[in-house]
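A protein chain is absent from this complex, but the other protein chains hold their places.
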Amino acid sequence: MTSFFDGLLHFRRGAWEMLASVLIAAGVFMLMQPFALVLYSWSFLVTLLGTVMFIIVSHFPE
Amino acid sequence: MLHSPVERVAEATPHAIAKRFRGLSDRSLAWLFVAPSIVLLLAVNIFPLIWTIRLSFTNFRVNRPNAEVEFVGLKNYISILSDKDIWLTMQATAHFLIWTLVLQVLIGFSLAYLINKKFRGNDLWTTIIVLPMMLSPAVVGNFWTFLYQPQIGLFNYAVGFLTGADPSSFSMIGDVSLAPWAIVIVDTWMWTPFVMLICLAGLRSIPDSIYEAAECDRASKWRQFWTITIPLVLPFLMLAVLFRGIENFKMFDLVVQLTGGGPGSITELTSINLKREAFEKWRTGYASAYAVILFVTVFGLASIYVKALNKVKQR
């Protein structure tokens, strides 16, 4: 866990990619969950954020 | 990233020798080779994509070419993301997605595990199992409606034969409670071999020596399964799950032919819903915003997929 935050601080690719993947996954879950309409409404923004982040951070050094 | 050997050779080649290679330089040849593909993809994918994004902010309708096109800002996005019917469509997609993935992973992995026991003739049977995967989903889906007919359908007959139920008492694609399962069954039938093939590759990539070492440590078979087999197959399984997930998120052909989204809109998956908006109601601007939402979702999932792909490649 500490190495994960360490990676975020030092702009390492692995940790940031993980974070972006989690955001994308959360966005997809929010899009399709049957529990709350408000989650569905905000899902797109979360996925978009995760996707844009992924594109940017995949250019960080390993 | 490592340079390929030819690059290293090219870098190491003295200039005088390099000059002897007449014709195009590597650099211009590389561009000449890559450019046509990129240009085609830009023309057929990226240009339309930009067009879609532009349209998604308007109220344009294809069937009213003379109506004035207005810029409506984020209105389309807001109305889609607060539309309960589209939310229900997403849930129908989720039901389809989750159950097909669960069933395909369970059956696919079990089959791969059994095939990996290397019984005689396993190649032949693997080839037979794989056949449904390569066939046209639309044509096969259409034929499944015949198998699903009450009374005369082979599926209903088989269910009746096995459970004693009356084959004409239920209709897989006509009953609201059964239709979501009808599409899950056909998709599972069709795509289990996909998961199976990838799992099989994962199982075969595990060197025997690991099991031999575990055997020396007197680890039980059960323990070996959970501490060696599963973790080592997991990256492969992830690959299969992500790919099938993306494919089934945008599922269209098979389900359109099977149920057409019905009865009612109980099996109306996202793509079918989008097709209604775009090509039946002709709300082009609105459908474009819808399409952009799907694009971004798939693009996000695809980037995770490529990450998983590279992980497997390194093995």
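Letters A and B name the chains as they come in the text, with residue numbers starting at 1 for each one.
Just so it is clear, a contact is a pair of C-beta atoms (placed from the backbone, for glycine too) under 8 Å apart; a residue touches a chain by one contact, two chains touch by 3 or more.
Going forward, contacts and distances are computed from a predicted model.
Asks: Choose one: "Succinate dehydrogenase / fumarate reductase, iron-sulfur subunit", "3-hydroxyacyl-ACP dehydratase", "Carbohydrate ABC transporter permease" or "FAD binding domain-containing protein". The correct choice is the protein name in UniProt for the chain not shown.
Replies: For the chain missing from the view, the UniProt record says "Carbohydrate ABC transporter permease".
Asks: In the full complex, which bits of chain B touch the chain not displayed? Write them out.
Replies: Touching the missing chain: residues 1, 3-7, 9, 20-24, 26-27, 29-34, 36-38, 40-41, 43-45, 47-49, 51-52, 55, 62, 107, 111, 114-115, 117-123, 125-140, 142-144, 146-147, 149, 151-154, 157, 167, 189, 192-194, 197-198, 200-201, 204, 208, 211-212, 215, 236, 239, 243, 246, 249-250, 252-253, 256-257, 270-271, 274-275, 278-279, 284, 287-288, 290-292, 294-295, 298-299, 301-303, 305-306, 309-310, 312-313.
Everything that follows uses one rule, which is that only the chains that are shown with their structure count from here on.
Asks: Using mean CA coordinates as chain centres, what's the chain A-chain B distance in Å?
Replies: Here chain A and chain B have centroids separated by 21 Å.
Asks: Name, in rising order, each residue of chain A that touches chain B in their complex.
Replies: 17, 20-21, 24-25, 27-28, 31-34, 37, 40-44, 47-48, 50-51, 54-55, 58
Asks: Going by the contact rule set out above, which residues of chain B touch chain A in the complex?
Replies: 77, 81-82, 84, 87, 90-91, 93-94, 97, 293, 296-297, 299-301, 303-304, 307
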